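All protein chains but one are shown in place.
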């Protein structure tokens, strides 16, 4: 296991060697990977440290709402698909998961926008941050997209790539070295007795956004899906998507039925606007519909063409 | 166990006889009572159906925030008390509990004001409600308080008590009987083939607020404490306090350290306003302080006198 | 204006006759109807009592996020449509509305499930409720649907309808009469000096779920849309939809651009699951797709057929 200190590795081994007896529902798939750290980026990781409930928790909650009526629904899978298709999401709040995540600060800043979660982050007011910062792999060093203001274009190459990597590395090293100098912490090398050392809550401001932080993050299955729908999407920034991809696998291990329904009704779903519905109806009836005759804007027409792989989108 | 159908009793026995192995933290105290239904009022109950984490989850989250700094704090108990005393409440969000509750609708209406929780309630749109309604025990049949607009006064006695109980019972029975008539459900007695039966979503409006409903309710330890602080308080309506009292015991079994700290820093705590602080300082210095010289309103002075058991409060 | 006391009518007239000067953004459309009560059902109403922001608040918030980049987007309407289409919903949180609503308790119980709102409800612990209860108009007196466990079927007719209305009315009148007797409130008729009167917090339990309550309810535009999407939908119970329909008109007056985008991208939109997308692609290419060959369940196929008005749905 990379990206872990030996102390962390030992703690995980210890946690995985101590099992207890419980009367609670257990997710066999998640127990398999509980506590294990999955490496992400150059120094980060995600690991599940606790959970509550599984697919059966969703079903149990749905059945109390639907009462005797749901006895008809034979399969849990059918019920879970029905719930997601119709946006009946409260039963998905009944399962909960807690992660321990190590991630660059700029990723943490995107992540924290999801407010319906509980977070306890490592505090650089109280403690000294480690000298760990994110440097992208060359294949993720992308140019600014020229067509999309929030996207990446082609991969940087040659001199430009080398210079970017070199600048990122040099500035981060300088930032940390000066952070350490300003802190003048007695436990760090080069400590000077004739200096007080700057308060940690001030010194931290010298670190750049690619330094790593870590936190415990707890959310329910409904809000986990909201997170994954946005962050495991192809339009998400690669660095947060790297975390979301691992978390998607964790979700599959935890709640396999909900995971399959989530892919079907969220990740692979397409939403048609009222105007798009009318255009699609006409297409199905055999009519040749163009952007102009569809009533859609250029952009929405392009999105629809891509989603439905319309031949006309090539035209 | 009263207040349960035989079906429910069998389900609980089945759940309590099947234990599994888990790598998660386990609360021994809560496992002891997991799934068991504790009777409340005449037909209600509360039971814990799942949970995540225990006192150690609070400590773990606090230590990541305080980082290396908290290695100094030797005891979990000292740390948990410190957190509650200083309103550092996010670590308490890291433990979660899920209850199955059966309760009168008017209690459910108070309960639901606590919004930071997940709820799935039995739906009377989908299913027929049972003929179960709350009738207070004679010792809880209180008169309106004459001094406090939201409080209860002395217990009703004699004819008045008898008449109230008789009216409550008669009206609830009539309401249910007419509910059943309007529903004309094929599974119920006295079904008439020549009638359609009123939609369940309409018929339910004939039931009164003392009929029982049930739900799954999930919240974290921080929000559970917010609930208990208000609802286990002496000023809460007796009927919801009856539930809160049982839940307080569940909290003690689950997270004994947090429970002790909660009693110390919330349930038994007294908050002094800025003006009250000044008055108390003068009292401690030996000065005789009266309401007039305290600067406090009559009402706040009475509250302070009661909280500090001031002799002057008798005057 | 019906459904209002003369006191309320006078208060509204007074509020509408006093205008002030403000430097805040103003929604001309909403000022037109501010404070006015719109009648709903037999005794209910909705009225807007305050608001913050309008369509421009959404645009302003979106532009700070997108920064200089959005200078390209010429029109507010294009931007707002883009935001809703891509579920970028945080800018819609920047506009806020506050309503005063009078509604039957069973409607209030559905409404309150929307947790991301602020509520202050009339308290029957403190005050005596008025003798007002909901009795459906004959054309809304529906039978239970035989095909849909949560729906209504055809309208009840003849004797059955008459009996239902008569039972609903009789039980509500009896419930209120006994509520009054138990309260024995000095301000009410038939007060008996030799009786204490039952505490209001207890007496209220005798009232049925069709009695009216009222509250102030405040939410932001994003959560208002979540509410309307569910409650102005054809599957919502008629009695809450009656409120949602009025509120939809209020939204149109307040934020006309967002309202149009909401209809296009939410109310009239259709979501296709991954499997449905593949089926629709084949249909567009001219293939005859049946339920069996679509891979969809019977129920989802029916929903898709209805949404796209497929001829096959008639077969």
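Lettered A, B and C in written order, each chain numbered from 1.
Following the convention adopted for this analysis, a residue touches a chain if its C-beta (ideal position, glycine included) is under 8 Å from a C-beta of that chain, and two chains touch if they have at least 3 such contacts.
All values reported here derive from a predicted model rather than from experimental measurement.
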Options C:42, C:96, C:132 or C:268, residue touching the unrepresented chain: C:96
Per the touch definition above, residue among A:8, A:89, A:206 or A:297 touching the missing chain: A:206
Which of B:4, B:252 or B:283 contacts the chain that the document leaves out: B:283
Positions on subunit A contacted by the hidden chain, ascending: 104-106, 109, 112-113, 115-116, 119, 123, 125-126, 134, 136, 141-145, 149-154, 156, 160, 163-164, 167-168, 170-172, 174-175, 178, 181-183, 195-202, 204-210, 237
Residue ranges of subunit B at the interface with the undisplayed chain: 66, 69, 78, 81-82, 85, 87, 90, 113, 149-150, 230, 263-265, 267-277, 280-281, 283-284, 286, 297, 299-300, 303, 307-310
In subunit C, positions touching the absent partner: 15-16, 18-26, 31, 34-35, 49-53, 57, 60-62, 64-70, 90-91, 93-94, 96, 98, 118-123, 126-128, 214-216, 218, 220
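Just so it is clear, only the chains that are shown with their structure count from here on.
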Centre-of-Cα separation between subunit B and subunit A, whole angstrom: 36
Between subunit B and subunit C, centroid-to-centroid distance (C-alpha), Å: 29
Two or more partner chains touched - positions in subunit B: 119, 123, 126
